[in-house]
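Just below is one structure, and these are the notes that go with it.
All protein chains but one are shown at their positions in the complex.
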Amino acid sequence: MARDSAAGTESGRPRSRAPWPFFRFLGRRLVALVVLAIGITFVAFVLTQLVPGDPALSALGPVTSADPEAVAAYHEHWGMDKPLPVQYGTYLWNLVQGDLGVSQLSHQPVLDDLRHTIPATMELAFLSIAFAIAVGVPLGVIAAVRQNRASDHALRVVSLAGISMPTFWLALLALYVFFFRLDWFPGGGRLDPGTTPPGEITGLYTVDAVLHGQFSLAWDALHHLILPALVLAAFNVSLITRYTRSAILEVIHDDYVRAARAKGLPERTVVIRHVLRAALPSVITVIGLVFANVLTGAVLVENIFAWPGIGQYAYQASLELDLPAIMGVSLFVAVVYVTVNFVVDVLYGVIDPRLRLT
Amino acid sequence: MSSAPMLVPEEVAIRRPRVRGLLSQPLAVVGLVIAVGWLLIAIFAPLIAPYDPLAQDFPLTQAPSREHLFGTDELGRDVLSRVIYGSRLSLPLALLLVALATALGSLLGAMAGYFRSWVDPVVMRTTDLVFAFPAIILAMVVTASLGPNIRNAVLAIVIVAWPSYARVVRGLVLSIGDTEFVHASRLLGSSSRRTLVHDVLPNLAGPVVVLATLDLANAILLLAGLSFLGLGAQPPDPEWGSMVAVGTQYFQYWWMGTFPGLAIFTAVIAFNFLGDSLRDRLDPRGVSRGKHQGVA
Partner (left out) sequence: MSLLAVDELRVRVATDDRPLQIVDGVSYAVDEGRIFGIAGESGSGKTVSVLALMGLLPRGASVTGTARFEGNDLVSMPSARLREVCGREIGLVFQDPLTSFHPMLSVGRQLTEHLRHHYGTSRTDARGRAVALLEEVRIPDPETALERYPHEFSGGMRQRIAIAGALMCEPRLLIADEPTTALDVTVQAGILRLIDRLRRDRSLSVILITHDLGVMSALADDLAIFYGGRIVEDGPAEELLAAPRHPYTRALLEALPHPETARGAPLHGIPGAPAQPGSLPSGCVFHPRCAYAIESCRTEVPELRRIGDRGLACPVDPFAP
């Protein structure tokens, strides 16, 4: 039965429950994101200015760059005969229209290259992150709850070892043992050689294959995914375990935990509903970190497993100094990172109501 | 006053870090032993290594044997000797790198935290920008554009690493500068600089040392990673990362990649053990908790 709202106003509390402070909070984070994105474009632009030589020559390839008209057109398009700030402006303008330039290596628009390589890495990343969270968080909880007992110490050593292992070395070992010796998993690539990928809907082979009803194809894709995803996850499982553990230890002695026990709630409820929730902001922080790590690790893992993702793309681009490609990758990667941070900030606000006031 | 039972009198104000008793932690001891071990190996490499790391005199791709404990590689070089000499590359470079990053980052962070005004936002936005690029991408781009050699790799990693220190130091300076301890000191007439040196700096040391130790571990990893990709050390340097890269191409000769990787693993884990144990003592509040953009 609804209470008479007059009582509400009497006590001086606002009647509307619209979360305006929260929207303001979101708005501020969004602005920060945009500002950061612009800063990133600036850095990417500056980086490319550091490289000596005329980029037109390498962008157009040896044949086309013999043609002075083509070179002039290129200079025109990117405003290269104009002063630097104007060049930057031109660059931004092109960027906004989706024109990231043409890759020197593939001679395709960088945007297209990204569109093909990003899903490959995303598939790897999602599986890897999901695994890392599913294993890391419970292990962290166990380590915290059994603080200073044998299991905690063991987990500590194991997770320290986990973050000490060079990803590329682990990949090599995994390949050697599971592919070369045991033949449990394929040695690279997204599918068996000669297999046609599923029709492109999301770009994620597993998902697309399932959507097309091609289940054996989906299995093939998954089979190829497992080893690189696990290798990629190793570092992050350890990271998540450690951060979760310390996040929980930070709150487990707080008064409200004791209050929850005093109420007679079973320990399991206390740990999950009270302790873990209080530790959640820190756990989300580390998951944000994990996203960044996955991109870093992807460069190495994709290299070893011949995975045609953005890590490989970035690597090739760096080797050949394919400037448009490098800029494109940098931008994408930085935007992802910044977006992840934005989402993390939003999640903080959702989980911790105290933050909605700021 | 807290309702918690007064089990042990609470310590107020700023705590002095306790290093004494560190050795009682087995993890720290193991880490220290391994780290010192590698340092000794690096120093005495010419005496320890059985052969010249660059000599291509031996049968190609031999499995480990008594003459060649780690086998030989594709050019007929002894892997064990190369691994030993590899420590002369990875370790001193990592140390140099971390020293530079610490110095640069701490200085900028301290300035940002202490002088505020325009210094603070500039430094902070710069760190934001650097954090936005995953380490390896930034490092790759820098080394690629400046030329792939190990000196540029070091430079690239310093660029990537200094912001963590800046953040940590700035945070510490801000929180310590705000305590009544420092206000009292100022009231008593200490000049700004004196306060900075005498009151603020000693309390910075703990978390920065922890961060530096853990960063040393990451530096070795990143350096090896860049070399693995061909962007750091170049052949014929016996750098561990590039050795693993070659090992990947010849992975049926498992010893070529496994042993250098093992070397990286043990060196890195030594500093992680050490740093983690130090953290419990020198940085109980976990200020040095790595780079992340918090809400503030």
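Letters are used for the chains, namely A and B, taken in the order the chains are written, and counting of residues starts over at 1 for each.
Just so it is clear, a contact is a pair of C-beta atoms (placed from the backbone, for glycine too) under 8 Å apart; a residue touches a chain by one contact, two chains touch by 3 or more.
Because the structure is a prediction, the values reported are computed rather than measured.
The chain omitted from view is touched by exactly one of A:154, A:259 or A:306, namely A:259. Among A:32, A:142, A:210 or A:351, only A:351 touches the chain left out of the display. Contact between subunit A and the unshown chain involves residues 3, 7-8, 10-11, 13, 17, 254-256, 258-266, 269, 273-274, 277-278, 280, 351-354, 357.
Throughout what follows, only the chains that are shown with their structure count from here on.
Taking each chain's centre as the mean of its C-alpha atoms, subunit A lies 24 Å from subunit B.
For subunit A in complex with subunit B, the residues that touch the partner chain are 36, 39-40, 43, 47-48, 50-51, 156-157, 160-161, 163-169, 172-173, 175-176, 180, 246, 250, 255, 285-286, 288-289, 292-293, 295-296, 299-300, 303-304, 314-315, 318-319, 321, 326, 329-330, 333-334, 337-338, 341, 344-345, 348, 355, 358. Within the complex, the subunit B residues that touch subunit A are 3-4, 27, 125, 128-129, 131-137, 140-146, 217, 221, 224-225, 228-231, 241, 244-245, 247-248, 251-252, 254, 257-258, 261-262, 264-265, 268-269, 272-273, 276, 286, 289-295.
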